[in-house]
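Shown next, in structure tokens, is the structure this report addresses.
A single protein chain has been omitted from the complex, and every remaining protein chain is retained in its original position.
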Amino acid sequence: MNKAYVIKKLFQALVTVFLVLVLNYILFRVMPGDPLAMLMRNPKASPEAVAKTRALFGLDKPWYVQFGLYIKQLFRGDLGFSFLHRKPVSEVIASRLLPTILLAGLAEIIAITVGTLIGIVSAWKRGKKIDTISLSFSLITYSMPTFWLGILLVSFFSVSLRIFPTTGMMTPGAAFRDLFALVADVGMHLVLPVLTLALVLIGEYALVMRNSLLDVLTEDYVTTAKAKGFTEKYVIRKHAVPNALLPMVTIIAINLGLVIGGTIQVETIFSWPGLGRLMYDALINRDYPLLQGIFLLVSLAVIGANFCADILYGYLDPRVRG
Amino acid sequence: MDRKASAKVRRKKTRDFFTSLRKNKMGMAGCVMLALFVFMAFFGPLLLPYNPMVFGNAEDVFAPPSPGHPLGKDDMGRDVLGALIAGSRISLAVGILATLLSMVVGTCIGIVAGYYGGRVDMLLMRFTDVFLVLPWLPLMLVLAAILGSSVWNIIMVIGLTSWAGTARVVRAQTLSIKEKQFVERARAIGAGSVHIMIRHILPNAFPLVFANTILVSAVAILSETTLSFLGMGDPLHPSWGMMLHFAFESGAASIGAFWFLFPPGLCVVAVVLAFTFLGYAFDEILNPKLKRR
Partner (left out) sequence: MKKEKGRKGTFFVSAMVILTLVTVLFTFTSGGRQEKSSTAFLRVGWGVETDSLSPFISYTQAGAEVFNLLYDPLVAFDENLEPKPHLAESWDLSDDQLTWTFKLREGVTWHDGEELTSEDVKYTYELMMESELGLYADFLRGISDIQCPNPLTVVINTERPKANMLMNTAPILPKHIWETVAFEELETWENSSPVGTGPFTFAERKEGEFLRLTANPDYFLGKPAIDELVFVLYANNDTMVQALKTGELQGAINFNVNQLRALSSESNISAISAAANGFTEISINSMEDEASLGNPLLLDTALRRAMEYAIDKQKIIDVAYAGQGIAGTTIVPPDDFWHYAPKGAELRAYNPTKAAQELEKAGYTDRDGDGIREDADGNKLSFNFMLRSDNTDEVKAGQMVSAMLKDVGIEIDIETVDDGVLIDRIYAYDFDMFIWGWGTDVDPTTILRVMSTDQIDNLSDCNYSNPEYDRLLEEQATLMDKAERQKMVWEMQKILYRDAPYIILSYDNSIQAVRTDQWTGWKQIPEDGPYFFNLTTYNYLNVRPADR
């Protein structure tokens, strides 16, 4: 992998970031409704108070000045001030970040592990019964609306069987005997949301892994290895799987956007106190700065993940490294 | 290879394609399922007339399945089966129209970027990257909030956010096709860029665009369902997603009105599955590398 490749990818990523900033800004300027009405919340506010608030949030300046201010503030790490929460956006986001990372992280880990395994088995036993079963499973979960799967799981596990709690991240306001009780409580609350999100992702990872492995299995060196008399199991384990994992890296990065979409739905169904629900609430309440902040953050996360995947890919794949 | 010859080759390819499709189990399953739903959308409302603006009485609300109403009644005392059939029109129409829009946008951007290359390519591809990168559901939610909830706006939102993948595929195709001899020759005899793009590149890139489009349809229908469920849909044109929204909001889960909660979800899964099967089959047939196995 040479420097030029990294610089090229970095440059591309930066241009993307800039375009995201512009688009992000424009989108939120054309949102309907006067943000001031929401900001003031008080119908009896005097004209002076209105003007003051307008000035406080920079709403009295022309749009290009506002854009300039916006960029300048961003560089200072200032994402603006949330209308709804009356706190700096960065603070609001920070308080909701961990629950989402926990939820999405666990779901991703489970989905990647299980999905990869299913994909490998499926490709290895191509055309056999187990392949058909796992392929159908993958395709069906992949085709399922996330929220609907969530509702089904809640109806079954929480309402009918009453095994898991329905909502939230821990028993609200509870005090716990010890740390173990606390973790157990969070764990019980985690099961259904994580399961929902993971099930939807497993299908996709399994499909990608299966395809990728099937691709590799037709490569010349695999055929050669087989011809040399290595067992199929050995060839798959030592040669095919490691190479087939390459596209998975990219898919995981690209999928981050999808995972975020999934968390919005899962967090809505399960009242999970994370970024997804925060975003939905911000949308409903037209809290532009907050929306913009979350939007920017997740976009940057996805751009970053893609950049890392590109670099990793270049490092791992000799053809790109060249 | 002149245009006539290339057209001939294309026709043969098309024939081969359908022969392969018929042999592909998954593809056929997808075709059959989709045909069923299209039939349902076209003729269903004729067989079972349904007016969403006619409401039942108090005792009809969430009435369980009965011989006259095999899927029971919904939160406003209307026949669920009728709503399901009427909903298929909306869901399929939104899915297909949004996909068409996405296909047109994606193809235009992809061809132009691939054909002209250089700075145009760079700029358009970065723009495409933005749409590839921006988180899918949040972007659609924001756009839907800007435009307001109507069926046409939902189509716009989905169409305008899901073209990036198509653009990439088309660009890659264009890059390889434009080096082909027949394109060089067309250029040599003075054919204009637009002419070459439409007459030579587009027809040859079309098969892959089509396969890609099928997969986009699946995503479009899922997107519509999700947007509607989250309350961004059009309550006056109830799609399956909107039905699920009303089912969930009115507490169908807690009172056990599963006849209202399951069928719309199952329909969504079936249609998305049908599109995915088809897309998968097309990919297998059109992607020569996979064929070797």
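Here the chain labels run A and B in written order, and each chain numbers its own residues starting at 1.
Keep this in mind: a residue touches a chain if its C-beta (ideal position, glycine included) is under 8 Å from a C-beta of that chain, and two chains touch if they have at least 3 such contacts.
Owing to the predicted nature of the structure, the values given are computational and were not obtained by experimental measurement.
Touch with the chain that is not drawn comes from one residue among A:Gly80, A:Pro99, A:Pro145 or A:Pro289, which is A:Pro99. Taking the complete complex into account, B:Phe246 is the one of B:Trp163, B:Phe246 or B:Phe262 that touches the chain left out.
In the complete assembly, the contact with the undisplayed chain comes from A:Ser158, out of A:Asn24, A:Ser134 or A:Ser158.
Remark: the residues of chain B touching the chain excluded from display are 52-58, 60-62, 75-77, 145, 148-149, 231-232, 234-236, 245-246, 248-257.
Looking at chain A, the residues touching the absent chain are 32-34, 37-38, 40-45, 49, 52-53, 85-86, 96, 98-99, 101-102, 105-106, 109, 112-113, 154, 158-159, 162, 165-177, 179, 182-183, 186, 237, 239, 241-243, 245, 267-271, 273, 277-278, 281, 284-286, 316.
Rule of thumb we're sticking to: only the chains that are shown with their structure count from here on.
With centres taken as mean Cα positions, chain B sits 23 Å from chain A. Looking at the complex, you find that chain A touches chain B at residues 12, 15-16, 19-20, 23, 27-28, 30-32, 126, 139-140, 142-148, 151-152, 154-155, 159, 214-215, 217-218, 254, 256-258, 260-262, 264-265, 268, 279-280, 283, 286, 291, 294-295, 298-299, 302-303, 306.
Residue ranges on chain B touching chain A, taken from their complex, read 126-127, 129-130, 132-139, 141-143, 145-146, 148, 218, 222, 225-226, 229-230, 241, 244, 248, 253-254, 258, 261, 265, 268-269, 272-273, 276-277, 280, 289-290, 292-293.
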